[in-house]
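Notes follow the structure.
What you see is the complex with one protein chain gone and the rest in place.
So that you can tell them apart, the chains are marked A, B and C in the order they are listed, and the count of residues begins at 1 in each.
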Amino acid sequence: MSEVNPMRPYLGTLVGTKPLATGIRLFQVELNDPEEREKFSVWRPGQFLFFSVLGVGEAPFGFANIPDPQRGPVIEVAINKVGHVTRAIHALPLGATVGIRGPLGNYFPLEELKGQNIVVLGGGIGGAPLRPVIQYILRHRDDYGHLTIIWAARSPDLLVFTDEYDEWRSAPDTEMHVTIDRPAEGWTGNVGLITEILEKVAPSPENATAITCGPPIMIYFVGKTLGKLGFSEDQMLTTLEARMHCGIGKCGRCNLGEKLVCKDGPVFWQSEISTFLESFL
Amino acid sequence: MIEDIRALARELLEKGAVECVIGYEVGPTGRVRPAFVYEPGEVERLIFDGRCDQNLVTYLTRRNKPRKKGEEVPTTAVVVKPCDARSLRVLLNEHQVQRDKVYIIGVACPGMQNADGTPELRCTRCDQRVPLLYDALCGEPPEVPTVRDAYEDVQQIEALPLEERLAYWLGELDRCIRCYACRQACPTCFCSVCEAERDDSLWVGIADRIPEKAFFHIIRAFHQAGRCTECNACEAVCPMGIPLSLINRKIAKDVAQMMGGYRAGESDEPTPLVTMLTGEEAIDEIH
Amino acid sequence: MKFIEIRALHEWLDRLAQEMTLIAPTAVGPQEKAPGSRNPAAQGQQVFYRQVEGAAQIAWDFTRTALSAREHFMPKTETLFTIETGPDGKAVLHETKLEQPRVFFGIRPCDARGLRVLDAVMLGQEPADVYYAQRRENTTLVGLACPQMWEDCFCNSVGGAPDAADDVDILLIQVEGGFAVQVVTEKGERLATGMGLQEVEGLELPQPKLNEQFALPTQQQWLASFNDVYWQRVGDRCLSCRICSYVCPTCRCFDVRDETVVTPQGERIVRRVRAWDSCQGVNYRVQAGGANPRANLEQRLRNRFYCKYYYVPIDYAADGCVGCGRCVTACPVNIDIREVLQDLARREPA
Partner (left out) sequence: MSGDGFEPRIVAFLCNWCSYAGADTAGVSRLELPPNILPVRVMCSGRVSAEMVLKALLSGADGVLVLGCHIGDCHYGSGNHRTVKRIPLLRRLMTYMGIEPDRLRLDWVSGAEAGRFAKITTEFVEAVRALGPLSLPLREEL
């Protein structure tokens, strides 16, 4: 057998978990083997991993953090309880052994975007893969221009990473807008779809790139609104999701036309998506 | 008969009474297959003869949904043989198909034939030559004797010693490749998510092993209890040639014997497996 | 030209079966014809590639096997690893062990060509699939040329031939009294040393009878046809079963799940298994949260044709279809890939 078996997960330990929103928790995993930890210590915003509950199954998730030199390579993922694997993940006790495969897929080309203004648009759990983008920009704050964060959810209880908003807001040259789809009791902030607030905030397309993640329908309409604001399709980045079983272009599951979400993505320019044979909707 | 079907199909399409007529055609390589005719000019494609053994009622549940949210369900005309009509009756009983969205082109059935021209076995034990329900009937009732089904094939298996029966079924089911063609071809298998395909493997996993395959086939057959009309669609599509209808026919035989002579699709009554006792049952296996 | 007599071949195969795993075409299932069915699969025994114990079990007179050679390289189900609890209470993974060396005898040229497609997908790009790789490495392919193209075959239209030696290690072609033998690769040479081949001068090879060749659609025609109502019309009669995918030598989609089983001895075994899957299944593309970009049947049917003729060539630089004709024969509603290809090829490029 050749040296690396891409279907075999690294074993790790669940070292922390906290609630993020209704049905959504953040899970922190540390790999057990020091050598594997070393190999795994570099991943980039936008990449994904497979999280296994051994005996139940595995599912793909985007990284919700960037490697932190201070805290060591702790992997964070935000997981919404929707299927049998995610239900099992939510039921894991601290200290449980889990499997991790990755890092997989391409990533947001943040190096290339240096010097630009960045607009980050996250909807619901779609905020999770954007958190490393924000972390990266804040860590390399001087390399980037103005940062606009627009965060949305259906209702206040579905907003993720609320305890970090103050930190993000107070970062230099950064603005943040939070909105929910429908009015809710006790909510005094913005109400309206992410597209509405995006139009109101109206970030300038001048030397800017917008990075979007959310449900397919949101990605579609945010793209339209950005277009209205003058963003070209080469200034819009998004990350897509798909059911997959390998993450390395073998299982055939995640294709959209000839593009494989796992191998050619999950990060795509809107200009690429527009040329896809098959719609992601 | 073919001319009757074509004329009727043309009339229905011209009037706009139906969106589509489902019948049979001969494909470019000479094989008979289901045909979906949308244009009056294309009705010449339609044929009917002893090779038209597919059960077209299978397609109705799929067509009985609006194509887009808010759109109306289109009306479909379908060519049905007496056996297919029983499947349709089951679907109507179970509210899977709206009666006013189907135009039933009944055919007086001469019986289907094997590739070598001999009559299909199921047609030699058929006691219906005219469908029990139709909107229009094409063809004259043929002079073919109707026969009461004695379930001789099932009795042959029943007569085997227990171990031989197990060996027989394990041998047959071992060839199954879990392609689900039996389920897909079956008019009364219409669940949107089959329990054999649940993501959480609640009942069966994804493996191609005997326990999984036996479970799938036994349960699939059992779900057809009192609903299977013995149309043979499952067996006719099996790429591994597994005699699946022998399982369904066993259940049909027992349902009839134990539950007051009930036969699926012959009345408006739903399967007795979901109704209360009426006192006509002959259930003997309680200890 | 090298030659082997039938008897010598049988003796060699009998010896091989003793020394290693021998896979060969063999007849399976009930002998008698199913009473009363138009089903082509129920007309007596079907031939499969299976492990055999000697030449006597080999079916020599067959057209093509019911399932392709794929099942021996990407099994319908395989265990990727078992998950055990170590003495410290921590999980330990045990990967599936290496398999014994195998000889795959009697593989048809189209099936061998199918492995080229699977190679491109499973091995052609890093990281390679180790399970497929080990089976591939351990297997020597001894091909058996088709004396003619069978009903529904179209290998000659997609670049193959009934007697192509391109993808086997050794090719046998039936001639008077035995087989002409072409040793193609080094792996084949190593195996052929034990065969006892004779050198025969002027051996004349038969010309297999070919089916009529047809032209394939161009890339432009594929591109222009994607959103055509044509797919709805073909999809009308599709049953959305998986026969076409499962008989195909080049389909490779799989599903992975964990399962726990209890042995008759009461031991619990937890393992991760991989099994065949098909893009024709309703839930194939459903995402977490329920979105399904391929919810309609015609979208799924279309995906299979595009996968073979458009996606695989672009993604893996391989031809996705070998023209074995199995899906044509096996489709219960006569969805004929040859008909689809010719319909598209007749179109004006947009």
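Just so we're on the same page, a contact is a pair of C-beta atoms (placed from the backbone, for glycine too) under 8 Å apart; a residue touches a chain by one contact, two chains touch by 3 or more.
The shown structure was predicted, so the numbers you read here are calculated from the model rather than taken from an experiment.
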item: Given B:Y24, B:Y134 or B:W169, the one touching the chain that is not displayed; value: B:W169
item: Listed residues C:I269, C:A295 or C:I314, member touching the removed chain; value: C:I269
item: Omitted-chain contact residue, chosen from B:A221, B:V237 or B:A264; value: B:A221
item: Touching the absent chain when the full complex is considered, from B:V18, B:L60, B:A233 or B:M259; value: B:M259
item: Where the unshown chain meets subunit B, residue by residue; value: 154, 157-158, 162-170, 195, 203, 209-211, 214-215, 218-219, 221-222, 225, 247, 250-251, 254-255, 258-259, 272-277, 281, 283-287
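Methods note: only the chains that are shown with their structure count from here on.
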item: Central chain (distance from its CA mean to the mean of all protein CA atoms); value: C
item: Mean-CA-position distance for subunit B and subunit A (Å); value: 48
item: Geometric centre distance via CA averages, subunit C-subunit B, whole Å; value: 31
item: Euclidean distance of C-alpha centroids - subunit A vs subunit C, Å; value: 39
item: Touching two or more other chains - residues of subunit A; value: 83
item: Where subunit B touches two or more other chains at once, by residue number; value: 199
item: Contact footprint of subunit A on subunit C as seen in their complex; value: 80-81, 83, 90-91, 93, 95, 98, 121-122, 125, 127-131, 133-134, 223, 226, 252-258, 260, 270, 272, 274, 277, 279, 284-289, 291, 293-294, 299, 303, 306-307, 310-311, 314-315
item: Contact footprint of subunit B on subunit C as seen in their complex; value: 28-30, 34-43, 46, 66-67, 76-77, 152, 233, 236-237, 239-243, 245-247, 255, 257, 259, 273, 275-278, 281-283, 297, 330, 332-334, 336, 339
item: Sites on subunit B touched by subunit A in the complex; value: 199-200
